[in-house]
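Yeah, one chain of the complex is gone here, protein chain that is, but the others are all in their spots.
Now for chain A:
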């Protein structure tokens, strides 16, 4: 049998992680996390609709340190999925598909999602928040 030099699909255990592959799987991971996170959003809205007692309970739960930790994770997941989603929309339009552009936009997404996460939490604590 002749040895053909066909491209192999990445074998995850031995394949060196690259920015492109890590960001790609992170898009899917954050998407799943955000789908689970909608449970909190709906619980929060339903608790508000249920009256002041159930809403106070929900606010207490979300305001606890576990709640805040989860919320911080979801904030990052949301901004990452948002920024990388916009990157995908540019690709769908045929822009930024050259490898240097893909790396540049990738790092922009990383920086953007960290910055937006920190900014929104600062705004929550010191801005319009109580």
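Criterion: a residue touches a chain if its C-beta (ideal position, glycine included) is under 8 Å from a C-beta of that chain, and two chains touch if they have at least 3 such contacts; residues count from 1.
Rule of thumb we're sticking to: contacts and distances are computed from a predicted model.
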item: Chain not present in the shown complex, as UniProt names it (candidates "ABC-2 type transport system ATP-binding protein", "Indolepyruvate ferredoxin oxidoreductase beta subunit", "Transketolase" or "Succinate dehydrogenase hydrophobic membrane anchor subunit"); value: "Succinate dehydrogenase hydrophobic membrane anchor subunit"
item: Residue among A:19, A:42, A:69 or A:115 that touches the chain left out of view; value: A:42
item: Options A:19, A:69, A:89 or A:111, residue touching the unrepresented chain; value: A:89
item: Chain not shown, touching residues in chain A; value: 28, 31-32, 34-35, 38-39, 41-42, 45-46, 48-49, 51-52, 55-56, 59, 63, 75, 78, 82, 85-86, 88-89, 92, 120-121, 123-125, 127-130
